[in-house]
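Left out: one protein chain. Kept in place: all the others.
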Amino acid sequence: MIIDTGYSTSYFKDLIESFNEHIDFVKFGWGTCLVSPNIDKKIEILKLFNIDYFFGGTLFEYFYSKNQLNEFVNYCNIKNCKYIEVSNGTIDLSNTEKASIVSDLKNEFNVFSEVGYKDNLRSTRFDAEQWINYIKQDIDAGATKVIIETRESGKGGICNTDGSIKEDVFEKILASDIDLDKIIFEAPTKFLQQYFINNTHTNVNLGNIDFNDIISLETLRHGLRSDTFFK
Amino acid sequence: MIIDTGYSTSYFKDLIESFNEHIDFVKFGWGTCLVSPNIDKKIEILKLFNIDYFFGGTLFEYFYSKNQLNEFVNYCNIKNCKYIEVSNGTIDLSNTEKASIVSDLKNEFNVFSEVGYKDNLRSTRFDAEQWINYIKQDIDAGATKVIIETRESGKGGICNTDGSIKEDVFEKILASDIDLDKIIFEAPTKFLQQYFINNTHTNVNLGNIDFNDIISLETLRHGLRSDTFFK
Partner (left out) sequence: MIIDTGYSTSYFKDLIESFNEHIDFVKFGWGTCLVSPNIDKKIEILKLFNIDYFFGGTLFEYFYSKNQLNEFVNYCNIKNCKYIEVSNGTIDLSNTEKASIVSDLKNEFNVFSEVGYKDNLRSTRFDAEQWINYIKQDIDAGATKVIIETRESGKGGICNTDGSIKEDVFEKILASDIDLDKIIFEAPTKFLQQYFINNTHTNVNLGNIDFNDIISLETLRHGLRSDTFFK
């Protein structure tokens, strides 16, 4: 899952034409779609290549915090989205309530839910058991996949502010009975990409991949870069 | 104010075509124009979209330090510049002398002056009162806007070497009687962008914005990203 942080039109087209075989999903990061004059052109390009797309969880939170959940759903329908992301990384929304929204939306969309907080203090207090419970609650509610938050910087959510992993949380998730195929780890840095590959398997679901890192990630998956050479 | 650090021609055109509505000025960073084979093509593209442009202050300092102020003015005229930047971030030039150059050039150009040093030791010794006096001296001399130095890295001038803000300086500038509309804060990092937006207002003048961050900055101004969500 690649993240678009606001690329220009021809460059976006060039990336999709060059690398579509390595791309499963494009996420238009956070609320970028609302201020991107070229969002419709980008969606057209993705349709041409049959690549699915969705908007960042912050867009959901933006509408939800203004009591405009219907407007959010309408917007996603107007943009022909088949996928939708629901999160509570920024706003105050309980996981139970989030899971209930997942459950409602799953009739109309494939729903990606996200677990993890952007704020560092909230993340620190969020222990492995809660991570696991919330992931399971979202899966049970009907989420297609659950995204593990690390932020666009790789320094929030399941990561510490220095970019390293909260290893106890990560290891307990792995040791749990959660199906790894249901998880997408946000991995915007090479450190995180090699970490998840080395500690799970080469085809692990990774998200928030920068468009400029598509080939680099592919080399990591194939052991063609020093960091995963001996995997 | 977007900074061009040396982009290729078609990509530059693509960015301007895609995002011109979000751009007020393009600065061709430091002395890049002199070694950019495509500088004239880029200027043509900006003329097409009626976007003003100027060359980084280091170009002024380069000519000035060789006693070639006239050659600098000629160069800017040949390139059809309506705006010009005057700074003393690198060379030894007193603010009084700089302000006098601002005063001379303002008859022919709109002059952006810059306050702040690139060198860390000089920056450390430069206190809030001096910042305020120099900003005022430049405004009084006729500067259209005064640019607050942070370097292209966001780690010099009004920033500490770790990228954080010299908060005492910043707060005293805000508390002074300087018109904030006369100021452009260099804000090359997301940290600085959200800091200036959260601590002044959503339309604060920001500079040294990377071409790849145009949409991201726009989301920060609209509260569409976690960092300014509650502003």
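Note that the chains are named A and B in the order they appear, and that numbering of residues resets to 1 at the start of each chain.
Simple rule for what comes next: contacts are C-beta pairs under 8 Å (C-beta built on N, C-alpha and C of every residue); 3 or more make two chains touch, one makes a residue touch a chain.
This one's a predicted model, so the numbers in the text were calculated from it and none came from an experiment.
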_From B:T32, B:N95 or B:T219, residue that would touch the chain that is not displayed_ = B:T32
*asked:* Among A:L34, A:L69, A:I91 or A:I214, which one touches the chain that has been omitted from the display?
replied: A:I214
_Among B:I2, B:I45, B:L59 or B:I214, the residue in touch with the chain that has been omitted_ = B:L59
*Interface with the undisplayed chain - residues on chain A*: 10-11, 14-15, 17-19, 21-22, 212-216, 218-219, 222-226, 229
*When the complex is taken as a whole, what residues of chain B touch the one chain not shown?*
5-11, 30-32, 34-38, 58-59, 61-62, 65, 89-91, 118, 151
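The criterion applied here is as follows: only the chains that are shown with their structure count from here on.
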*Per the centroid of Cα atoms for each chain, what is the distance between chain A and chain B, given in Å?*
35
